[in-house]
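Below: one structure, written as structure tokens.
The full complex has more chains than appear here; those shown keep their coordinates.
Order of writing sets the chain letters: A and B. Residues in each chain are counted from 1.
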Amino acid sequence: MTWLTRRHAFSASHRLHRDRLNPEANGRVFGKCNQAHGHGHNYVLEVTVAGEPDPQSGVLVSPAAIDACVREAVLARLDHTHLNDLPEFTAQTPTTENLAIQIGRRIAGSWRATGRVRLAKLRLEETGSNAVELDLHGHEGND
Amino acid sequence: MTWLTRRHAFSASHRLHRDRLNPEANGRVFGKCNQAHGHGHNYVLEVTVAGEPDPQSGVLVSPAAIDACVREAVLARLDHTHLNDLPEFTAQTPTTENLAIQIGRRIAGSWRATGRVRLAKLRLEETGSNAVELDLHGHEGND
């Protein structure tokens, strides 16, 4: 088994807040991430696929194919935005965990599964000291 | 001459926009950084002081003294905020250049100049591919 990982970066802002909670409870749960107009990050996204390289070309999958998928499904939608403005974050808080899950869904939805290569995992780094990972295996086509 | 540099990080969001310009002009000048609710970054700030180490302690200045100045003058004010909300960015756009200049002013204003050690420069990294540097020499006490 061979894994190939591509890394991309994007910048976005968010506010961690739940409408159902009162200000005190929001402050207790989300701390300084609850401040009124949000703050932001340079996110680093790694997408990993797994499979067996094609015996003729020696290529698992073209890096350009992963990049195109990430650009279309993730960067075009999230880069230079305020995440709370997106419909998927109307009901859900854009925590790193939820952001990773939404990114995983979009990538799985636009990834064309093949017999030879499958999505394996996703890693989303919010800062140099905070990162979330998800297992993407089996999620293709389940958007 | 010896230089000592301390590095700190903070997260903030901003929107590059000028009220005087119409939407088309704002888009032309600021591109995707003009999007309505902003986006954000993990900023990295380096503050450098210069002078001669104390011959007895072998110390130019206590790192804790620089850190206290940066925490009070910069981090407590900017970390986890939306920069456009700050009074200094009501009239000015929070570009990296203006942000660096404002940070330089605050550090210079709270730095206690001594004969032996002076502020030398400031470097503000917005992303891994974009950074601004300022010469701080002579700015102490000129806030």
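Basically, a residue touches a chain if its C-beta (ideal position, glycine included) is under 8 Å from a C-beta of that chain, and two chains touch if they have at least 3 such contacts.
This one's a predicted model, so the numbers in the text were calculated from it and none came from an experiment.
**Student:** Since every chain here shares one sequence and 2 of them are in place, how many copies does the full complex have in this file?
**Tutor:** If we count all chains in the complex, we get 6 identical copies.
Following the convention adopted for this analysis, only the chains that are shown with their structure count from here on.
**Student:** If you average the CA atoms of subunit A and of subunit B, how far apart do the two points sit, in angstrom?
**Tutor:** For subunit A versus subunit B, the centre distance works out to 30 Å.
**Student:** For a test of understanding, state which residues of subunit B touch subunit A in their complex under the given definition.
**Tutor:** Counting only subunit B, the residues touching subunit A are 9, 11-14, 32-33, 35-42, 79-82, 84-85, 127-128.
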